[in-house]
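Every protein chain except one is present and positioned as in the full complex.
This part shows chain A:
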Amino acid sequence: MIIWMIIGMAVVTAIPRLLPAFIVDVVSFPDWVDRWLNAIPYAALGALIFPGILSVKPDTPQIGIIAGMVGILLSWLNVHIIGVVIGSIATVFLLTL
């Protein structure tokens, strides 16, 4: 039973990931669509960060906000991304002591 669920999930996940490879192979986009697609990573990052970050500690959303601010600060100071990740983890860890 579970195996069919896994196969079904795999198929409906793979198809949307796979289709664009064939689409761009036959369609050539105008410039404005190129710009739209170039902006997608930044938009995706925005949508993935917020409001999801509030649910890091669902009962205390401010912890996610504070850890996020620490991340922004470290990143603004050109700290390597691994340092940004570790700094944010440490913030949540200390705030929940």
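Following the convention adopted for this analysis, contacts are C-beta pairs under 8 Å (C-beta built on N, C-alpha and C of every residue); 3 or more make two chains touch, one makes a residue touch a chain; residues count from 1.
By definition in this document, contacts and distances are computed from a predicted model.
J.: Of the options "Asparagine synthase", "Ion-translocating oxidoreductase complex subunit C", "AzlC family ABC transporter permease" or "ATP-binding cassette domain-containing protein", which is the UniProt protein name for the chain that has been left out of view?
T.: Choosing among "Asparagine synthase", "Ion-translocating oxidoreductase complex subunit C", "AzlC family ABC transporter permease" or "ATP-binding cassette domain-containing protein", the correct UniProt name is "AzlC family ABC transporter permease".
J.: Tell me which stretches of chain A touch the chain missing from the display.
T.: Those residues of chain A that touch the unshown chain are 1-10, 12-14, 16-25, 29, 31-32, 34-53, 56-57, 64, 67-68, 71-72, 74-76, 78, 81-82, 84-85, 87-93, 96.
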